[in-house]
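The complex is shown incomplete by one protein chain, all other protein chains being positioned as in the whole.
Take a look at chain A:
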């Protein structure tokens, strides 16, 4: 538990004083991925999930976050064969841009040792032309036919393609052309950011807003309510200030900044309550990312457990 004062957040208990809660007590609640007042496109909503994780340690929450960013596997462009590039954009930069394009391919569908090939073949005729991610076309490759002769039929079920069709990759003038072949493999975000399945995977620690009703009433209460940009407070009929919706608090500390507000409000962070927000880049559904992250975490725990057992056995 932290008390967020105007000068700094202060830890209220010693680091280890907090009792470790068993995993059995962990509670997960799913909440709407966006605040009511946010205007978000329908499509974008599909990419985001928000849930609350309670009764657990920061270590668990952080492990989940870290795994989502760095250890959930995805498919991304790993190598590119540049056959022709007469555009203004240099090979290396184009390659980098292509590699950053998220691909709608589930890494679980990729068989061991298999690589996916995408081709981009474009020649500009007539007017200046843009090259978009949709021009990257899945192209089963001959080099794979020995190991995976059925590649074409197999992947036709899944329709491998870039998630977003309108990512600008290059611009061409008449006569310029680009021809490249991208080799996509399964990888993890820890090796390169392009394999990270999330745009953001983060949590914030549950805010708690305590109001000293003895002080915060009347005009002062009005002033504090006005000061809060997030409408956390309301005024009761008695004229006292009340924190109606602490979840909305962004810890901007406006309610404690001014001298006249001193002693009215206290802000806390409840260290066993985490509000997660996961936004997928689109290659995997956000919930799936969470699920796989938990599986990775579980596998790690199991591996540790096994390791500890073996240590016990030897000693």
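Rule of thumb we're sticking to: a contact is a pair of C-beta atoms (placed from the backbone, for glycine too) under 8 Å apart; a residue touches a chain by one contact, two chains touch by 3 or more; residues count from 1.
We take it that contacts and distances are computed from a predicted model.
Hidden from the displayed complex is a chain whose UniProt protein name, among "DNA-directed RNA polymerase subunit beta", "Glutamyl-tRNA(Gln) amidotransferase subunit B, mitochondrial", "Elongin C" or "CDK2-associated and cullin domain-containing protein 1", is "DNA-directed RNA polymerase subunit beta". Across A:220, A:252 or A:297, the single residue that touches the chain missing here is A:252.
Residue in contact with the omitted chain (choice from A:23, A:40, A:88 or A:168): A:88.
Although one chain is not drawn, its touching partners on chain A can still be listed: residues 2, 4, 7-11, 58-59, 61-63, 65-66, 69-70, 82, 85, 88, 90-93, 96, 100, 189-190, 192-194, 196, 200-205, 229-230, 250-254, 257, 269, 271, 277.
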